[in-house]
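Just one protein chain is left out here, and the rest sit where they should.
Right after this comes subunit A.
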Amino acid sequence: MNLDYKIRYTAKNTYENKTHGALWQFLIIPENSESQQLIFEDFSNSLNIPVENSINGYDFRTYRIRPRQSIEEIVFTADFQVIKKVENIFERVSHEFSESEYSDLKSLQFRAKNDMFLRFTDLTTLHQKVDFEFHESISLFENLQNLNSWIKNEFTFKTNVTDIDTDLNHILEIKQGVCQDFTHLFIAIAKQFGIPSRYVSGYLHQGNGYFGDSQMHAWVECSIPGSGWIGFDPTNNLIAAENHIKVAHGKDYSDCPPLKGVVYSSGKNETEYSVQVSAQQQQQQ
């Protein structure tokens, strides 16, 4: 069985004073992978400025807009259609305990290969001990599931109490935050234990009452020896699967914000954006 998603992303940028030169880059295109297929895409803007297709530093596809005129307000609209495979993640991942999983995890080969996602970044560094422990008597997957539910149980989803620069110590203190914060926290704890972990930016199936569904969503992927990259969504205590449509990954949020801009303008500017995701079941042919 497959799920057929329709996604609409809109963003409105307004500038107090007209821009004199700008370049915007959108990292919002669902990736093509084994489990998801992008079958339709359209990106337009209210000023009909030509759209360029490019990539970010990690080879994920982007849209670029480089207006030649001065701008006070511009609205961007993207539409995507994605077919998502419904798979049983438990068939792919080893959830039985095995000692070799831990010895592989510690091996130089594995650490060197995944070095990028083992290094701590500013957004994924903990300066204090957390009240979560890994147990080498159960599988890595089970440990990570425990971490997933620990975050969900200990922290409360709340918007407007944190922003993109909030550090983890503050999150640990107030025990509140949004998907980005929980994702960074998960990554930091998993990396401390030596599990390669990366930040994923994407869309979440709406209408199921999940948290974080009116904006772009964030979750974690961890590399488990023998199983590959497995997605964990600590905001909802879910395994990321058919409900999660991936756009890009990076070390942390700063590697994959949906919108980056180089804008020459004085005064205030504002970005409002919204995401709509709807799904239909599609029978396999």
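Basically, a contact is a pair of C-beta atoms (placed from the backbone, for glycine too) under 8 Å apart; a residue touches a chain by one contact, two chains touch by 3 or more; residues count from 1.
Just so it is clear, contacts and distances are computed from a predicted model.
With the options "Sulfur reduction protein DsrE", "Circularly permuted type 2 ATP-grasp protein", "ABC transporter permease" or "Anti-sigma factor antagonist" in hand, the undepicted chain maps to the protein name "Circularly permuted type 2 ATP-grasp protein" (source: UniProt). Contact with the chain that does not appear here is found for just one residue of A:6, A:66, A:95 or A:170, A:66.
Contact with the chain that does not appear here is found for just one residue of A:115, A:133, A:165 or A:272, A:115. Annotation: of A:12, A:85, A:170 or A:260, A:260 touches the absent chain (contact as defined above).
The chain omitted from view is touched by exactly one of A:1, A:39 or A:55, namely A:55.
Of the residues in subunit A, those that touch the hidden partner chain are 23, 25, 52-59, 62, 64, 66, 108-109, 111-113, 115-116, 118-119, 251, 260, 262.
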